[in-house]
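One chain of protein is taken out of this complex; the other chains stay put.
So, chain A:
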Amino acid sequence: MKSLLLQPKTTHTLNMSNTQQLKDLTTQVRRDILRMVHKVNSGHPGGSLGCAEFFVALYKEIMDRKDSFEMDGIGEDLFFLSNGHISPVFYSVLARSGYFPVEELNTFRLIDSRLQGHPTTHEGLPGIRVASGSLGQGFSVALGAAQTKKLNKDQHLIYSLHGDGELQEGQNWEAIMYAAGNNVDNIISTIDYNGQQIDGPTDVVLPMGNLKEKFEAFGWTVVDILQGNNIEEVLKGMAVAKSKTGQGKPVCVLLHTVMGNGVDFMMHTHAWHGKAPNDEQLEIALKQNPETLGDY
């Protein structure tokens, strides 16, 4: 077995060499995503590719997390993925952060796998704390975990990720209202603001208006990351978001991304939201993302 595990995060200091490492990892994660969905001819590459930088930044630099996995996550930052369909990027980054063997990515969506189509605790995959896939539930769960952190006097933070189209689900707004009303200020909830959903652009399917103003009207602090596919910008923006925690208000990051980022024919369209590339398309896509750390 090739050693493909990266060392867990050892430093918060960003310099040229580790920026390059993060970029290399992001490219490798893209390859993982493409190969995973291609193998089973199903899954969601578009949103996964768009969030590769975010996940790499989160797990390698931003979160103060333990190397081993315990469900209760006491004494560490926790992450919740609400838009569970982007499981390929989540699985790739979890594996390459040491939570389970990278080779296991080979089992994505296959029978008897821990890597279900949408993430679940049911099969005991380390790194997953709640099932997600039926949309709109992750805000509430993340806020509950944030409340427990406060009850436990645990200073660590809760991070969560949500699709922009997902915000069409009403439960989100119950949770968003609750968070500000109860001063849940130990959470950073990020919206993958790619403007696309299965049936088309969000502005066509169901226009959501000005999300920044909506979150602000609900009492949240909002941080924009305008270049959500530039890892330096993601790191800078998340540092700003972190600095806003603990001030009585929940923090929202609007992460402006491009769905399908890194594969030219998948970008700027909803077409690859839930479609896998064929053999020829995979070859082209992988050429645009040359192997860096070694394929699984």
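Heads up, the rule we're going with is that a contact is a pair of C-beta atoms (placed from the backbone, for glycine too) under 8 Å apart; a residue touches a chain by one contact, two chains touch by 3 or more; residues count from 1.
What we mean here is this: contacts and distances are computed from a predicted model.
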| item | value |
| --- | --- |
| Omitted chain, identified by the protein name its UniProt record gives, among "Transketolase family protein", "Tryptophan synthase beta chain", "Glycine cleavage system H protein" or "Branched-chain amino acid ABC transporter permease" | "Transketolase family protein" |
| Chain not shown: contacting residue from A:32, A:154 or A:185 | A:154 |
| Full-complex contact with the absent chain, from A:48, A:83, A:137 or A:197 | A:137 |
| Hidden partner chain, touching residue among A:110, A:177 or A:226 | A:177 |
| Residue numbers in chain A that touch the chain omitted from display | 71-74, 78, 80, 120-122, 129-134, 137-149, 151-152, 154, 170-171, 174-175, 177-178, 181-182 |
